[in-house]
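Just one protein chain is left out here, and the rest sit where they should.
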Amino acid sequence: MHSTVIVGAGPAGMAAAVVLARAGEHPIIVDEAEQPGGQVWRKPAAPLQPALARILGRAAAAEHEQAHAEFASIAASVDHRPRHLAWNLQGGELFVIEHRRIRPLRYGALLLATGATDRLLPVPGWTLPGVFSLGGAQTLLKDQGALIGRRVVFAGASPLLYLAALQYKAMGATVVAVLDTTALPEKLRATPALAAAAPRVLARGLSYMARLRAGGVAIFHGVTALGIEGQDYAERVRFRCSRGAEHDLAVDAVALGFGLRAETQLLDLAGVPLAFDVDFRQWLPIVDGDGRAAPGLYAAGDGCTIGGAAAAAISGRLAAYAILADRGVAVPATEVAMLRARLARLRAFQRALSRAFAWPAHWLADARDDTVLCRCENVTVGVVRAAVAAPLGPREVNRAKALTRCGMGRCQARFCGLATAELMAHALAAPVATMGRHRSQAPVKPIPLDATLVDEDTP
Amino acid sequence: MMPAKPRLVRVLDRTAASATITIDGDVVQAFAGESVLVAVLAHTTRLRTHEVDGAPRAGFCLMGACQDCWVWLADGHRIRACTTRVVDGMAVLTGPPAGPADA
Partner (left out) sequence: MTVLRVNTAIVGGGLMGCWTALMLRRRDPGHCVCVIEKGKVGAQASGVNYGNLRIQGRHPGQLPLSLRAASLWERLPDLIGEGCEFDATGHLYAARDDAREIAKVETAARQASEAGLATELLDARALAQRWPWLNGFSMASWSPRDAIANPRLVTPAVARAARAHGALIHEDTAVHGAARTGAVFRIDAAGGLTIEADTLINAAGAWAPEVAGWFGEGAPIVPAGPPQFVTDAVPYFIRPSVQAVDGTVIFRQVRQGHVVVAGYPRSPSDPVANRAPVDARKIVNAMGHLLRAVPALEGATLLRVWSGIEGYLPDMLPVIGPSGTTPRLVHAFGFCGHGFQLAPGVGDVLADLVLEGSSRTPLDRFSIGRFADGSAEVAEHFTREFDRSLQVQAVAHPGAQRTR
């Protein structure tokens, strides 16, 4: 039995480990990546580290370095297990695989800090080589020192479009355009709320737009009818701008992202109830303000509520204090109160952002039938629509999965699940929350068939 | 056959050891520690073809979530290209190795 196991060494998991280690604990932190940091604070491989400030900008690089320095300072008290995938959670055991060795971990407290990935909306041509997720485009740069292409369009609904475009430009890519599917008035309407919650973050975001414009990058707001074309890879991006004109841009890569989607699979396997969040338009676990999900089970970071890296780190600290408090350890009340207040502000900021950069779920109402919806199983929009229209057709996503294979593939509906629900809701003229969510099934990611079970204490 | 023009670009010099791998038998220079995805897509435009429609795929999320970038090693094992690191001598296949069906 280990006292605390943390899944995920991103901002939330790292911050929680720091609090626990300083309280004299020796948490295990299980993480899939080679290096700690998660996606946002991904620590580059050693040869790339000197370039970090160039990629991230000085302010972000400083935050990044501080988080890693803090985590490094407790290295002796933390059992950090990189390249370990937590693939199943049942009966008080976390099943972890490293290479082909599966170990069950028993725990006193389990903190799930599993993060988020991009939320995607299917557009014609999004399965073509050269089209990547927006977060992935950034990760590739930070982690690998590589760009997804030379002539890149950044498209979707996210403030990160602007940041990523700047990073790519700084590293020598031609940013052909930023195609923001949200209209300018929506963003202006959200500005007071954003300014109230986090004025400095807002200012930083606005400066990205200004710097792109100053650098001659075309920015389109209120983009519709987005599609990617090419024979064997992305060659052209077509779209309609807010004035109604059709545009056609030559590219060799596209970064596509519509906000974040929480990784909730392990929480779901643990039986934690999830509720549909109307702002983020996705299913999030029901936890208390400090991340308590069930006795002995805690959640923090974007895998719990979309909040961004700074909020994730704070929620990680709060969850760690909750773990300590639930064990009867005294926790610093003033600090906890301050953290709660800061977390509330940052999360309010994200909520306002989610309205400013709302994902265009209504596009699913008239999405083309031949658009691939489920990338894994290559199921099209038309196939799901036809199933819904058939007698005794599906009325929620799991049934649609059973009947059409949509969401049945390797990614377990991570990249089609929310869009499938929106599509079905439109087809049935029903609220999207009534379309349900895909039930998680182990393994949360594929594991090798020739893996074997080894004893918990075998090194 | 000449590989199609790759699109993915390495922009930072890796001073790390270079590694020699094969991709569908082609000898390719890569870097130890970089992802297999980068090594393949800096060489050609696709990682694999889709099981259902045979269309080219090149991964998507680049962070181990979408599972679109699973390729093969010559010994038949499957690897996720975006989270697997290059090791000198690696033999990567962008399609399944000959199995009992082809025997």
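Chains: A and B, in written order; residue numbering restarts at 1 for each.
Heads up, the rule we're going with is that a residue touches a chain if its C-beta (ideal position, glycine included) is under 8 Å from a C-beta of that chain, and two chains touch if they have at least 3 such contacts.
Owing to the predicted nature of the structure, the values given are computational and were not obtained by experimental measurement.
Undergrad: With touch defined as in the header, list the contact partners of the absent chain among those displayed.
TA: So, taking every chain into account, the missing one touches A, B.
Undergrad: Touching the hidden chain in the complete assembly: which of A:Pro27, A:Pro44, A:Pro159 or A:Pro443 does that?
TA: Checking each option in A:Pro27, A:Pro44, A:Pro159 or A:Pro443, the one touching the absent chain turns out to be A:Pro443.
Undergrad: In terms of residues, what is the contact footprint of the unshown chain on chain A?
TA: Residues of chain A in touch with the missing chain: 88, 90, 93, 95, 102, 104, 390-392, 395, 399, 402-403, 408-410, 412, 441-443, 446-453.
Undergrad: Given the full complex, what residues of chain B touch the hidden partner chain?
TA: Considering the whole complex, chain B reaches the absent chain at 51-52, 70, 72-73, 75-78, 96-97, 99-103.
Please note the rule applied: only the chains that are shown with their structure count from here on.
Undergrad: Averaging over Cα atoms per chain, report the distance between chain A and chain B in Å.
TA: Each chain reduced to its C-alpha mean, chain A and chain B end up 24 Å apart.
Undergrad: Would you mind writing out the residues of chain A in touch with chain B in their complex?
TA: Touch residues, chain A against chain B: 32-34, 39, 45-48, 51, 117-118, 127-133, 135-137, 139-141, 143-150, 171-173, 232-233, 252-253, 263, 375-378, 409-411, 414-415, 445-446, 448, 450.
Undergrad: Considering only the defined contacts, which chain B positions touch chain A in the complex?
TA: Residue positions touching the partner: 4, 7-16, 33-35, 38, 41-42, 45-47, 50-53, 55-68, 70, 77-78, 80, 82-83, 85.
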